[in-house]
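Only a single protein chain was left out; the remaining protein chains are all shown in position.
Going in written order, the chains are labelled A, B and C, and every chain counts its residues from 1.
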Amino acid sequence: MNEPDVDLDLALEHGLTEQEYAQIIKILGRTPSFSELGIFSVMWSEHCSYKSSKRHLKTLPVKGPHVLQGPGENAGAISLGDGLAAVFKIESHNHPSFIEPKQGAATGVGGILRDIFTMGARPIASLNSIRFGSLADARHRFLLRGVVSGIGHYGNCVGVATVGGETQFHDSYAGNILVNAMSVGIAEESKIFLAGAKGVGNPVIYAGSKTGRDGIHGASLLASSEFDETGNDKRPTVQVGDPFTEKCLIEACLELMSTDAIVGIQDMGAAGLTCSSFEMASNAGTGIEMNLDTIPRRAATMTPYELLLSESQERMLLVAQSGKEEFVCSVFERWGLDAVVVGKVTDDGRMRVSFEGSTVVDIPVDPVAASSPELNRPSKEPEDLGARQSLNLSLVESESDPEAALKALLSDPNLGSKSWVYRQYDQRVQGNTLIGPGGDAALVRVKRPDGSPTTKALAISVDCNHRFCWLDPEKGAMAAVAEAGRNVACTGAKPLAVTNCLNFGNPEKPEIMWELKKAIKGISIAASALGTPIVSGNVSLYNETNGTPIFPTPTIGMVGLIDDWADAIGAHFKRPYQEIILIGTDRFELGGSMWLAKMRGIESGRPPEVDLGYERRLQKFLVLSGERRLLSSSHDISDGGIAVALAESCFGLEGCGASVTLNAESTLEECLFGESTGRVLVTTDCAEDVLSLARDSDVPAIVVGKTGGERLKISSLNDSVLIDVSVAQLKSVWEDAIPSRMDPEE
Amino acid sequence: MRSLLEFVRKGNDLKVTVIVTLKADVLDPEGEAIRKVSRSLGYEAVEGVRQGKFFEINIEGGTEQEAKSLAEDLAEKFLANPVIEDYRVERVEL
Amino acid sequence: MRSLLEFVRKGNDLKVTVIVTLKADVLDPEGEAIRKVSRSLGYEAVEGVRQGKFFEINIEGGTEQEAKSLAEDLAEKFLANPVIEDYRVERVEL
Partner (left out) sequence: MFAVIQFPGSCDDRDMWFAMSSVLAGKCSMVWHQESELPAGTKGVLLPGGFSYGDYLRCGAMAQLSPIMGAVKRFAKSGGPVLGTCNGFQVLCEAGLLPGALRRNSQLAFVCDDVHLRVEKRAEPFSSRTEQGAILTLPIKHGEGCFYASEVELDLIEQNGQVLLRYCELDGTISKASNPNGSLGSIAGVLNKEGNVLGLMPHPEHAVEAAFGGTDGIAILGSLLDMARSA
């Protein structure tokens, strides 16, 4: 075996710092071997060690009576009662998707699904949050097409319904798109599996795809450094996803996990075999001994370095009860998968790896896995923050044609229908979809692991307003948590817990660190106030190209529970002649709004206030209204303000119009298009009951109009008509927003 | 780009073949599935299968060399994805 | 099926190429889409594009003839769908 000698230069090339290299020598008491250097470099990379974010993540609220598993495992878990648990997490695959959109997005979905079923949960629903530059740019049309087809390719093929998400466009993502994938699974509370290599002498089993040379240093170099569009050299081979193998892995693993054969299990994600085995040994306080000669491989000649660092997809590492190895392998084989015993659990706290008769790795587990570096990077308020936040509305030309403005907003791909996207996803498989994509939150029935139905359903939403976060990361993050919770509550479900994906620029810049810290603070404040702890998440840094960072984007995934799905509420107007009630207070806030951005090209100001005390009362009120079956529909007012929310409410299958009168104490554009948070439009047959429940709940509520007809008519109190337009016309503009840009007429 | 005159010339179409294959180190799930099924059908001599794409392009007018370089352009631009695929322009015939 | 002895023989793998194409009278919307894109990019000499599949099969041991007939078997059994596709075994090389 001919491996390069290790020295400081080689360590630097591996993305390690001089101090880190010194630390390695101290831990080992000698110079590391080439393989060992590779291991340290991935394990201590930003992507795997969270070194820039760790100390800040520790401030997140992670506890709650219903939390079964907080951050630190493959995914978080919460109790749903009756012995059932929901397991969920969100994860980024930004850089790979920018290089190869279809496979990058596909493997992103594959990775998050493995995190779910590794915990013993059957994945029942997926969502995604994707962000691109402008669709006027052919490259971003290509990227959108590729990402969507990749998500569909993988998700459809493994048989997990994609039920929701968000698709946004903004120039700050022109050089660095975002692809965040979220999955939710159901497990029995008593059968949640953890990644621990327990039981000295137990066999360590490798299962799934063969190991190839793909993705080496995906975690350490691709996900832990910025893009430089000039240099291709650092780019590792992009992986091709194999959803068929994943599907077989899901079934085989769940089958095995229903027996007592499995002690611990971990997927091989970032940093592959290395990361998974270190994590398993570290979690259990044990060691692992492994023989690389046994690893199934795709290329005949692979070095130990490659075998240890390959990020080939669709692979699992399991620790089985000793004596059960044959049984375990036979189950994988029945599903057509490779499975081999590659090592065993030891008691000496060391990772020992041999290859062709010699030891290539001999490292104490803890210093690498648990005591990885933790940085306190400097942070500093961005110099342009004042400029970002300043807005003189008296200099902004007022809106002369509200109807045209409404159409323009609805025809923007950010606000337009996303059906071009989600028509490409299987929204129905597993037969649990009560509310699919297109509403505020998705709603999915819970079945027991044996397939029997329950009356419970999960409401799931992913949200982030990146413009708010750029203007004020703390408030923007608070708004994202509040909105995600509100979306869940709009279906009648009680928001329970949060997962988050923190997408930011280069943390070595103090301004970016400041944004990150502020966003984490905002999430913490909001999650505590709303009683929805954070149970899992992911951090994606270095989202910049040629020095231009993305807008800070802390994507929030919220999961809530409805005990009887028959109480669920949809987002669209259902019937004519129903009363429309506006819940919440309009503070006439235009800062950071879609209208300003789209109609006036202004992206500045202060984002709307978030009143968390009120928000919590609002969410309770919505859940109570659902339980009492008072509402026919409820829809959150967000991007584009009340005018857009009203239009969207008209776009259900029933195509019901509405006539509404607004109290325009403010300017026309503030009233129609302002984005004050905490507002919901509900419809009902029993307005008195709703208003009285609102009074009891201490949330403002006022009847603003009635459903019916084929037009949307919005007037002001003095009876002047602001907007009067046919729903069909609005709907066609809204439906064409993406198709007209993606498939222009020939 | 070719001159207008050349477009008018009809009847001497050339056929160019482009073959796009996955790079050697990239996983080919389809090829692997075909290999496994072949073996389960008893064809145990099947050691490996790699699947690729095959394009037959009819090009109007121009020389062989032009046709070939046009096909190369197309392959470069969008028939193949250089991140994971290689291509070759195989054959030109009348 | 080959004899056991032949399997033991190593190191003389043969590579067979199978190409599967759509029958001439079957529409090829993917090829058509490629033609349109090519033309919209200014490659107006592109008259038509047909897309097909390409398989490279490594076969262990055996003669050229055997390798070829194995590949034909596979194509017949499942690499091609006779309702819409034709196939040809193209090439055998060491």
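Everything below uses one rule, namely that contacts are C-beta pairs under 8 Å (C-beta built on N, C-alpha and C of every residue); 3 or more make two chains touch, one makes a residue touch a chain.
Because the structure is a prediction, the values reported are computed rather than measured.
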item	value
For the chain not depicted, the shown chains it touches	A, B, C
Which residue of A:S354, A:Q430 or A:T585 touches the chain not shown here	A:Q430
From A:G215, A:P243 or A:P367, residue that would touch the chain that is not displayed	A:P243
Selected residue (touches chain absent from view) among C:E30, C:E47 or C:E66	C:E30
Positions on chain B contacted by the hidden chain, ascending	29-30, 33-34, 37, 41, 51
For chain C, residues in touch with the removed chain	25-26, 29-30, 33, 77-79, 81, 83-84
For chain A, residues in touch with the removed chain	149, 152-153, 156-159, 242-245, 247-248, 334-336, 422-434, 445, 451-453, 565-566
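The criterion applied here is as follows: only the chains that are shown with their structure count from here on.
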item	value
Interchain centroid distance [CA atoms averaged], chain A/chain B, Å	38
Cα-centroid distance, chain B relative to chain C, in whole angstrom	11
Chain A: positions in contact with at least two other chains	none
Of all residues in chain B, the ones touching two or more other chains	none
Of all residues in chain A, those that touch chain B in their complex	99-100, 103, 209, 212-214, 235, 237-242, 244-245, 298-299, 312-313, 336
Partner chain C, residues of chain B touching it in the complex	1-2, 7, 13, 19-21, 31, 34, 37-38, 41-62, 67, 70, 73-74, 77-79
Interfacial residue positions of chain B with respect to chain A in the complex	22-23, 25-29, 32-33, 36, 81, 83-84
